[in-house]
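For this depiction, one protein chain was excluded, whereas all remaining protein chains were kept in their positions.
So, subunit A:
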C-alpha cells in the first residue's frame, strides 16, 4: 500500500498498536533544556526510575541563559537555579550536556542539526513546540509537555495517536529578496494560525526542493504557528551533503547503510494525504506581520486589512490586535519607524542567516534610532561567523553580536524589548508581551530585518537589490 513519508517513519517506530489505545511510538532522540525538564527528572526520582536510554538524550541550556558574559554566574537567581538544576540532573542521570561554556552549546533546535544528531527517518521530541524544525531532514519531530518528557525519559516511547497528514506544495521560482521565512509567513497568512491544527505537514514542490537545509529548517520550524503537530521535508542530496562529516553523523559502512535507508524516505507517488494545498512561489513577496499572531502577515507593500473586512465574530480580537500594535486599518507599514531589530531564534539564527545579513550590511551602517541585536543560534555559529569575519562587518555596521540563546524571542532572560517599542524580529511569535511586556513585534526575514536596521524604518528590501 502506498504510504506518505510520515506514515513510513511512523510505522517504522510503532512498538505496539492496539485497537482502542494510542500507539506506543519509539523515540530515537530526546532533546532537553532547562525549563521544561526539571519536573520530569523529579518524577523519575519519585518513581526510582533511571533514564532508560541516556545516550539517546541530549541536553543544552538555551531558554533562560544570558547572551552577554555567559561565563560569569547568571545574575537572576531563579534562572541561575534552573540552569544549575539541569547540570545536576544531567550528571545524576548520565545525560550529555552542552551547557554554558561548552563549544556545542546553543539553541536546542540549532545544535541538533549542526552536530549531525538530527537525521532522516528519526523520531525526535523535545519539551518545546519548535521541535518541528528537525523535520527539515525528513524526521518526525514534535514538541511535548512535561509529563511526556518524563514518559520518554522512563520508556524511550510515547503514547501517541497517528496524526492526519497534509501536503503543502510550493512550486516555481522565488522573486528577488524573498526567502524561506517569507514562504512560511506567506503560507501561515493564507491558511491562518490554526489552519494546520491536527496535521503533520509535508512541504514539497520545486521551490522547497531548491532550498538549502538552513532555509528548510526555517520553514519546518514555524509549522507549529499554524497549529500543526509538525512539519517535514523528504530528504534529498541537499540533506545528505549537509549531514556528511558532521560531528555525530554516521561514517564508513554505517553511512552507506544509513544513506541507503534515507533514500527510501519519500511519499509514494499515489500516497493519500488528508489534505493538499498548492502555492505559487511567484506570488510571494517579502513578508511582514502587523498583528499579534503569526497568521496576521502580509506582503510588505500591502496595506493592513480593514477590521470591517473580518468575519463578524473575529472583529473584536482583530481590532484588539491592531490597537496593541498601534496600527490603523488600511495603513501601509512602509516607512514606519522601528526601535529594535532582533536577528536570532531557532527560526533564523543559523550561519546562513548571519551570512545573508552580513552580505547586505557590508559597507552600510545601522540607523541611529535602532538598537540591533544579532544572537547566533549556537557557539559553533558564533565561532564560524568570527572565522568568516562577519563579526567585523557587524561591528562596523553598529550591530551587536551577542552569545547564543533563545534571547529576545521569548524574553525569558534579560533580553527584553521595552514597552511600546517596535521590534522587527526574525523570530517566530508576535504574541502580546512575547518579547517583553507591551513590546510590539513585527516578524520578518533576516534580509527585511537587516534593511530595517539600516534605514531605521520598515523597508522593502528589494529597493536595495538589483535583479540578477
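Basically, a contact is a pair of C-beta atoms (placed from the backbone, for glycine too) under 8 Å apart; a residue touches a chain by one contact, two chains touch by 3 or more; residues count from 1.
In this text, contacts and distances are computed from a predicted model.
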When one chain of this assembly is omitted, its UniProt record names it as which of these: "ABC transporter permease", "OmpR/PhoB-type domain-containing protein", "3-isopropylmalate dehydratase small subunit" or "Teichoic acid biosynthesis protein F"?
"3-isopropylmalate dehydratase small subunit"
Using the touch definition from the top, which of A:145, A:245, A:335 or A:389 touches the missing chain?
A:145
Return the single residue from A:42, A:236 or A:432 that touches the missing chain.
A:42
Residue by residue, what part of subunit A touches the chain that was omitted?
15-16, 20-22, 24, 26, 38-39, 42-43, 47, 49, 52, 78-79, 81-82, 85, 145-148, 150-151, 154-157, 159
